[in-house]
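Just below is one structure, and these are the notes that go with it.
A protein chain is absent from this complex, but the other protein chains hold their places.
To keep things simple, chains are lettered A, B and C as they appear, and every chain counts its residues starting from 1.
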Amino acid sequence: MGVPQFKELRRVYGFDEVSISPGPVTINPDQASVEFPLGAFNFAIPVLASAMDAVVSPSFAVKMGKLGGLGVLNLEGVWCRYEDAEGVLQELANTPQEKITALLQKLYSAPLKEGLIGQRVREIKSGGVVCAVSFTPQNAKRMSPIAVEAGADILVVQATVTTARHVSKSYRGLVFSELIDMVKVPVVVGNCATYDAALELMETGIDGVLIGVGPGAACTTREVVGVGIPQITATLDCAAAREEYYQRTGRYVAVITDGGIRTGGDLCKAIAAGADAVMLGTPLSQAVEAPGHGYNWGMATPHPALPRGTRIKTGTKGTLEQILFGPATVTDGTMNLVGSLRMGMGMVGAFNIREMQRAPLLYAPDIKAEGKIFQMAQRG
Amino acid sequence: MGVPQFKELRRVYGFDEVSISPGPVTINPDQASVEFPLGAFNFAIPVLASAMDAVVSPSFAVKMGKLGGLGVLNLEGVWCRYEDAEGVLQELANTPQEKITALLQKLYSAPLKEGLIGQRVREIKSGGVVCAVSFTPQNAKRMSPIAVEAGADILVVQATVTTARHVSKSYRGLVFSELIDMVKVPVVVGNCATYDAALELMETGIDGVLIGVGPGAACTTREVVGVGIPQITATLDCAAAREEYYQRTGRYVAVITDGGIRTGGDLCKAIAAGADAVMLGTPLSQAVEAPGHGYNWGMATPHPALPRGTRIKTGTKGTLEQILFGPATVTDGTMNLVGSLRMGMGMVGAFNIREMQRAPLLYAPDIKAEGKIFQMAQRG
Amino acid sequence: MGVPQFKELRRVYGFDEVSISPGPVTINPDQASVEFPLGAFNFAIPVLASAMDAVVSPSFAVKMGKLGGLGVLNLEGVWCRYEDAEGVLQELANTPQEKITALLQKLYSAPLKEGLIGQRVREIKSGGVVCAVSFTPQNAKRMSPIAVEAGADILVVQATVTTARHVSKSYRGLVFSELIDMVKVPVVVGNCATYDAALELMETGIDGVLIGVGPGAACTTREVVGVGIPQITATLDCAAAREEYYQRTGRYVAVITDGGIRTGGDLCKAIAAGADAVMLGTPLSQAVEAPGHGYNWGMATPHPALPRGTRIKTGTKGTLEQILFGPATVTDGTMNLVGSLRMGMGMVGAFNIREMQRAPLLYAPDIKAEGKIFQMAQRG
Partner (left out) sequence: MGVPQFKELRRVYGFDEVSISPGPVTINPDQASVEFPLGAFNFAIPVLASAMDAVVSPSFAVKMGKLGGLGVLNLEGVWCRYEDAEGVLQELANTPQEKITALLQKLYSAPLKEGLIGQRVREIKSGGVVCAVSFTPQNAKRMSPIAVEAGADILVVQATVTTARHVSKSYRGLVFSELIDMVKVPVVVGNCATYDAALELMETGIDGVLIGVGPGAACTTREVVGVGIPQITATLDCAAAREEYYQRTGRYVAVITDGGIRTGGDLCKAIAAGADAVMLGTPLSQAVEAPGHGYNWGMATPHPALPRGTRIKTGTKGTLEQILFGPATVTDGTMNLVGSLRMGMGMVGAFNIREMQRAPLLYAPDIKAEGKIFQMAQRG
């Protein structure tokens, strides 16, 4: 009111604040196609499993591929530090919570064994599925060729925040266009959360961007450094960048919302906010086949000086197939995620993902509260 | 702030966020008329009982009718799957919570017995009241004539989201104008929650629309598929459609807010948002006469692959007459719902429902919190 | 977004959502005058005690007057239904919570004894203080002359919602201008919460309006009938009416915020929203001298068919003098209410109530949360 402004604050939105408006036409859920193209690949379902050690093992990646999705194996975690990664994961599951941060810091300070890169890739390829692996920007240039040589089909380059321009004293920033020229497979890069950063990344020639800075259940980046954008706005903005880039160049870059999705409802909202696919961590760590044995932790948790995140107990809900395709034995939206998406598309009248992206979104902060407290008090 | 927008988010409102402004004139509650016309019928109170198996049995519908309202019997639930529906309801009441979803899924997979349709209608008609029954869109065309033949006076066609245009591979979408021509009784259709969908439904010739996608206490559609509109905005938008349609055609279609109403305050707010009547589930399941024996569950709960909702313990508060007309023995607004409406109309100065629809609504998110935590801490 | 609107929702505010901006000049608290003129009377502090049976007894009214404020005795409660009102209040204090609504309904159905009106007035007057008494609009015309005859100095006419125009079948609406002509003492009327209603009441010639529909800790009007306006907006709007009326007529009508005030902070906010004084119930019921013995209940609680409110345990904090003037032994703002007001006026730089009314108000929903959860978790 008359006072000079130092800066304006932009309103941004998260999953719990929005809902999708039903449409004037409805379709039967079995009419909805949920296919997801990425580079030359076409996946039956728009779901990637996160490159987290508690979520994707080589065998989990195979299972995920056979079910129509894509599991991304982290090649800088326990699978490339330990021959017996399974044993390490078992040790982590058996360690009490008060000792877990120290143990994670210790276990992840073991050196990377480059010889394991090819072995892990081959374990996935032997399952007959598309193989996706992830590196950090620091190691991507050096290690990616090893993985691609061994047969990796898709490369994911991922850090908490990744930009097309990174300044460092100790190493030359990764130039993504050079990486793409070198590996000659589709490259997915993340994470980013803004229009500008997404557009710059798209202009390097990549095939997909991972959206999300700090939203996951196993991540506390927002508490520790104050940086973050809620997933609905992050997805909306990066989808706007995709449309702008698509109209200008004719090249369509996949927008993949990564982190913070807990239910089928969140998955539907991510698509309605403009995502082409989602990357899931905690929800898939609840699969019987997940290597975390009912736990999950973020890849920033083992940071030696500034751990951001902790191990959370996610429990085991059912097989991966049940979590993705049901039948659901719970009613909170955490099972039959693909069935939820189809049903949501039915209510909205969307025949495919591109149409679902056009469903109106509502800012409905009360959507959860309405009747919820009452309900909780009375659930008998 | 300069960034291109993928889409805008519209602000929408729920019961807990609004309150009604008192008016410059007050009237005595006994001056207020709460009559509700529907088709050729005129009900003494603007209250329908939900077509839920835990709420309306044939005898409950008779009681509801004698008290001036309208109970809707669901003819695709236990009453048309089992001769001994009472026994099935007793079994459900005796089953522990952890087994209830599986039991509901099993019990509701029993086939519909069309012979029971006429029997249930006659049980209601023998009570000397108006008889309303409900079907899903899939079965409405085939089963409605049987119900009307047996004497049903009002037909309700209801699914989670219903539109005038539905696309399906397996069956031809229900054409409501054809249904109306066929049954020649008032038809009420739901649920819908948007201006466009409501207007299209009205244009088919129906007599009432049920408003509400996913708001009820026994429903988790919003968690599972992310689709939903809070009830105040849904009611406001569909009331706007009713006014538009009324001005254009001279035909007045009843707007009935269905779901999420827990107290007399919510009921008053629904009317002030433009509703002509309300449909109540959980509040009426608390009547001694309700068939749920102190429980309620949504009709989407038994879904075989994607259950949305669960059984909630609602308890038993008093007779249906007490819940509707008092005297109240509790002070939280869950008893004497019609008395609450009359008192609210008195404070607003509204002589009838149409005048109550014109009362100003306030966006008052704090309205509950103010003094509430303090109060709870101190309630002795 | 293009959809026709049935009605717009106005944003309104409550105590917990706002804070007062400190000013560019500060003054010492002892520089601030908190005097409150009402009609020909001038009170040392801008505090009235609510006309509630658990708050004001004749002896409490005397104590309140001696401390510079004004206690209002309800002449339609236990003090005019029972000779031995003290005994009745003791019985209420000794009754367990689950039986209290029924007991209140029973005790308040005893007939009013008009002979007690004069007796109670004289009990207050014998203490040598200004005597204020309250009636409902239904009884005000008949009973007020009795009270004034006995010596009452100020008349309060109060119902949940009171307007200048009330429509009833059973009695002619009270005409305030006639009442004022008849009693020839200052008349305070309430409750109201809107600009229009306040302005119309002021135009009848009254000296003060009570602001607040349903905000008190002992009241559940908002749950039961959905009607209510949070106190900050109600006070702001009625203060705007006062200014409009004052500019037009030169007559200044006191705006008294009644209900929902729990702390010195709330008191300061009410004044900053435009109030000239406040009426306190629950905070004063915590005085050793209060007749409620550590409990409070609203005057709508005993309603025979639709009780709105319940007995709350407020406890006993200290003497009335301590609650008003300290020293405080607690740090939550519930003691030394007048000291809080002086300190707030010091931070704002306000020398009197009229200047405090001009302090900027901020919409600061986070003001309480910031650091609060952290603090609670750590309070050792």
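By our rule, a residue touches a chain if its C-beta (ideal position, glycine included) is under 8 Å from a C-beta of that chain, and two chains touch if they have at least 3 such contacts.
Predicted model, so just to flag it, every value in this text is computed and none were measured.
*Asks:* Name every shown chain in contact with the chain that has been left out of the document.
*Replies:* Hidden chain, whole complex, touched shown chains: A, C.
*Asks:* Sort through C:A44, C:A102 or C:V330 and give me the one touching the missing partner chain.
*Replies:* C:V330
*Asks:* For the full complex, which residue in C:Y13, C:F60, C:F135 or C:Y295 touches the chain that was left out?
*Replies:* Answering carefully, the residue with contact to the hidden chain is C:Y13.
*Asks:* For chain A, enumerate the residues touching the unshown chain of the complex.
*Replies:* These residues of chain A touch the chain that is not shown: 1, 3-7, 9-17, 97, 101-102, 160-170, 192-194, 196-197, 200, 213, 215-218, 220, 222-231, 233, 260, 262, 282, 294-295, 301, 304-315.
*Asks:* What residues on chain C make contact with the chain left out of this view?
*Replies:* Touch set of chain C with respect to the missing chain: 8, 10, 13, 18-28, 30-31, 194-196, 236-237, 239-240, 243-244, 263-269, 272-274, 326-333, 336, 339-341, 343-344, 347-349, 358, 360-371, 374-375, 378-380.
We take it that only the chains that are shown with their structure count from here on.
*Asks:* Draw the chains as dots and join the ones that touch; what shape do you get: line, ring, star, complete or other?
*Replies:* Drawn as a graph, the chains make an open path, so a line.
*Asks:* Between chain A and chain B, two copies of one chain sequence, what rotation angle (nearest 5 degrees) aligns their Cα atoms?
*Replies:* About 90 degrees, rounded to the nearest 5.
*Asks:* If you average the Cα atoms of each chain, whose average lands nearest the overall Cα average?
*Replies:* Most central by this criterion: B.
*Asks:* From the C-alpha centre of chain A to that of chain B, how far is it in Å?
*Replies:* 39
*Asks:* Could you put a whole-Å number on the gap between the CA centroids of chain A and chain C?
*Replies:* 55
*Asks:* For chain A, give me the residues that contact two or more of the other chains.
*Replies:* Each of 360 in chain A touches at least two other chains.
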